[in-house]
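All protein chains but one are shown in place.
Chains: A, B and C, in written order; residue numbering restarts at 1 for each.
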Amino acid sequence: MAVATTNTTNPTTTATTTTTEPTSQRATTMTLGKALNAGLRQALTDDDKVILMGEDIGKLGGVFRVTEGLQDEFGDRRVIDTPLAESGVVGTAVGLALRGYRPVCEIQFDGFVYPAFDQIVSQVAKFRYRNEGRVAVPVTIRIPYGGGIGAVEHHSESPEAYFAHTAGLRVVTPSNAADGHRMIQQAIASDDPVIFFEPKRRYWEKGDVDTDAPLDDMPLHRARVLTEGTDVTVAAYGPMVATSLEAAGIGAEEGISLEVVDLRSLSPIDFETLETSVHKTGRLVVVHEAPVFCGLGAEIAARVSERCFYSLESPVRRVGGFATPYPAAKLERHFLPDADRILHEVDRCLQP
Amino acid sequence: MAVATTNTTNPTTTATTTTTEPTSQRATTMTLGKALNAGLRQALTDDDKVILMGEDIGKLGGVFRVTEGLQDEFGDRRVIDTPLAESGVVGTAVGLALRGYRPVCEIQFDGFVYPAFDQIVSQVAKFRYRNEGRVAVPVTIRIPYGGGIGAVEHHSESPEAYFAHTAGLRVVTPSNAADGHRMIQQAIASDDPVIFFEPKRRYWEKGDVDTDAPLDDMPLHRARVLTEGTDVTVAAYGPMVATSLEAAGIGAEEGISLEVVDLRSLSPIDFETLETSVHKTGRLVVVHEAPVFCGLGAEIAARVSERCFYSLESPVRRVGGFATPYPAAKLERHFLPDADRILHEVDRCLQP
Amino acid sequence: MAIAQLAVPTERFTEWAGYDGPVQLISVDGQRTVGCPYWELVADVDGHQLRDLYRDMAVVRRIDAEAMALQRQGELGLWAPLLGQEAAQVGSARALRPDDFAFTSYREHGVAYCRGVDPVTMLRMWRGTGLSGWDPAEYNLATPAIIVGAQALHATGYALGITLDHARSAVVAYFGDGATSEGDVSEALGFAASYTVPVVFFCQNNQWAISEPVRLQAHASIAQRAQGYGLPGVQVDGNDVLAVLAATRLALARAYAGQGPTLIEAVTYRMGPHTTSDDPRRYRSHEEEEEWGAKDPLVRLRALLQREGLADERFEKEVATAAGEAATALRTGVLAMANPTPDALFENVYAGPHPLLDAERDAYLEYLAEYDEVS
Partner (left out) sequence: MAIAQLAVPTERFTEWAGYDGPVQLISVDGQRTVGCPYWELVADVDGHQLRDLYRDMAVVRRIDAEAMALQRQGELGLWAPLLGQEAAQVGSARALRPDDFAFTSYREHGVAYCRGVDPVTMLRMWRGTGLSGWDPAEYNLATPAIIVGAQALHATGYALGITLDHARSAVVAYFGDGATSEGDVSEALGFAASYTVPVVFFCQNNQWAISEPVRLQAHASIAQRAQGYGLPGVQVDGNDVLAVLAATRLALARAYAGQGPTLIEAVTYRMGPHTTSDDPRRYRSHEEEEEWGAKDPLVRLRALLQREGLADERFEKEVATAAGEAATALRTGVLAMANPTPDALFENVYAGPHPLLDAERDAYLEYLAEYDEVS
């Protein structure tokens, strides 16, 4: 096993994929970015209360072009450029929701969500509870997140744990084009607010998308077993799913059988699927880019350690970012988990 | 064992306390609020670069009177009332720190820290790292936190996990007067930014404080074993320490020996002390007021489950708030852990 | 009661906007001022309506006093009194049409009253039996915002929704002088101006934000802040119910006419403590309180009524009875308020099912049952 020297994004070798995704004749190949764009277009078409709002999402189509062409198609009353103020974006979205709209906010990069944190935590998350169910705030907040693109500071953060710890929110993240297309529509249709994390370094990765597949083929909050394996379960989400599949591929060559679970939903977490897997393998490695300390992996490790106490053959291991801010681009490959670091923890799990 | 019907704050029966606190002739009895006040006074006296800033901290002395009398004593250039804007408070504190000051910001209540979240997470926490150590931002941010005081919304939150997950910050919380007096001074003296959580419902609880004791008798980031026990370790912090001691008292009467560990520091966490205890008892219950999901208890459970894999005789159990926003006052006793809920989990740990 | 709507001529907006405030129509000693162009905006307000306004103010003052008493007696956890701000709240809220929508902070009991909310319901959050009271959709009134300033953005968003709907109604965002320091309020001014949405920013400058005087928050007048964002701002005597009514009507008319937001600064005074937890003697002088006491909005309106022969003994008695009845109903209602049951803790967090929360609820209710505690 060699330590990768670059952040290989495309798994060169992948284990047999046993995704439950129905393969369809109508499936077309598109990038995650385009799939999200198509999903947003569908949502705008299906419900005229859906509006998109954010910085530079109109003519520019967003800095990642996820909203490209949508203002042209639906007009600037459905796809709205906002002044440069994130609290303002989310706060006005709350008001729009109270008026009966379904706003979909784009936060330009992960690191720019914090000015909106108060509106998200104190308002978006708590509005329904405060109003005893009389009021819904079906706001979707799209956040491109994670590193690996060689960016300057504040452009590579993984803040999902903050939101997962916030009751009242739902938090999801697709790892591939098909899920991007489906999940963004499900998130928008949800009567609860949804924080929708988009793994930005996977925007350009392609996958088959059946744009006509019924949405409820796969519920928003269900995890998916991507490769069946017997030795160790690897739980990942968003950008780390491809990395975990890469690890599974390398593992397969070395005779280690990994079961990769794509969590898809971070709040709530589908522990049923995860535990079924761990009961089988007896071992679990959790992977994310965010710092390990108090990260989402802590919750997963804590709960699985409790609920699978008697089937775990080795302690749950976590692979993730270190207790540092996100570093300069030339250091990010050390910060970010890669297939080798995952396999290193897999090895530790398997050591007698 | 009876379920308590009120949030008893003062343990009626306590187990033998074996705190390492040196008892001194010079110790005086004071409330946690007064001890913090005395600690702040000392810090202002010792270092003229220390300044206090916040809403209503001057003439009013803060809504909890923690800064009472300090503006009179040190003047309004050392104890500064700020306009009503939390991002402004923390953002200007950063600038003051760059000018060589040691600002101590008061956030009036836990629920009002979120407007400052961006300045805390993107600036306070990251300044040193960004500047490769050339710049220090020794800002202390005091936050009265937690519930149990029958307050209206946004006045009873426990947001510590957000900050513990943020690299670059240190996060601490005293549970008693002596620690309040010592730790606030240590926090201010720290060259790193410190989020200082004050358990508001304990402000009026009294304890012995030796105001002359050397600060380094007890390092800021060390946990303390408060009662030695053999059956189960109970890890708690801030407001839940007294509740855990109460549980230990009731437990003692029922023949269950609890070892209560006051974590004191939430980032970093003193796992050494905690693990020593768990190696001995083989069982751990973690208690906090914040929602369990992705709370600090998750990190503790995850890490202890990993590191004490072979000495744990039962899974680590967590007692905490539910996955709801903080509820209306008349419901808070159901939300907040009490001695009975702790003992319930202790019982589960002890079940064969 | 409702104040009839007045058709405000669009072509005169600029003229009114050009008037250098503060707008005052009733002087401190209860005389009608002369020369202020805002008089035209309340030209339809006859003696009957003046008395209605007075009755509203007297009743909300009584409700407020009763709530204070209930808090002192341990029946409420906290109360934020409106004492002294009755004219600002009643004058503005009475300018609203039913399909206008209002967002408030925690102190606008007078606004809620004018919107038709049962005062008992208002006290629910202060008693702690719930986090809020009424249904926002029923009264077109959001539940109070406790996070200072946050509601200004909600109001702006709601107003944007009205624009997108091509509807002809408006939104009022109430906030205090302290709130003007919060970034959210500034962002709201900017968004509202940028989108030209029908929102009225109604700031009650009651001189204090807890212990902080307004000069700490604002170096210029608060009304002036509007100009910086490209919207009209006007300062009115907030203890003059007619001036407030006139200014709000104008702002609403501009909003209906698609001319966008206005900022109104109603200069008033918080005659009581910030909340029942507060002790104003720590930070302000008795003289100041007396000075403002002399400008009491109810005293002033009563002086006008008396001067104009509109306040005979029968009327005074009628008002006292109405106020007394409101107080009694409030007390009875509050004392009869049912406590929530434990399962309420877990409800309405999410619209749909949620495996984690559902499991937590089941386990907790089972735990309670085990100890025979389910009520």
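Just so we're on the same page, contacts are C-beta pairs under 8 Å (C-beta built on N, C-alpha and C of every residue); 3 or more make two chains touch, one makes a residue touch a chain.
As the structure is a computational prediction, the values presented were derived from the model and not from experiment.
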Chains still shown that are in contact with the chain withheld from the display: A, B, C
Listed residues B:34, B:142, B:155 or B:170, member touching the removed chain: B:170
Listed residues C:158, C:229 or C:292, member touching the removed chain: C:229
From C:77, C:136 or C:190, residue that would touch the chain that is not displayed: C:190
Residue numbers in chain A that touch the chain omitted from display: 2-3, 5, 55-56, 58-61, 63, 81-85, 87-88, 111-112, 114-115, 150-155, 292-293, 322-325, 327-331, 334-335, 340-341, 344
Missing-chain contacts mapped onto chain B: 51, 77, 82-83, 85, 87-88, 90-101, 103, 115, 118-119, 122-123, 128-136, 167-168, 170, 190-192, 221, 267-272
Chain C residues touching the omitted chain (full complex): 180-184, 186-187, 190, 193-194, 215-220, 224-231
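The criterion applied here is as follows: only the chains that are shown with their structure count from here on.
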Farthest chain relative to chain A (centres taken as mean CA coordinates): C
Most central chain, judged by mean C-alpha position against the global CA mean: B
For chain B paired with chain C, centre-to-centre distance based on mean C-alpha positions, whole Å: 37
Rounded Å distance, chain A centre to chain C centre (Cα mean): 42
Interface hub residues of chain A, defined as touching at least two other chains: 87, 115, 118, 122, 129-130, 167-168, 267
Multi-chain contact sites of chain C, meaning residues that touch two or more partners: 130-131, 147, 183-184, 349, 354, 356-357
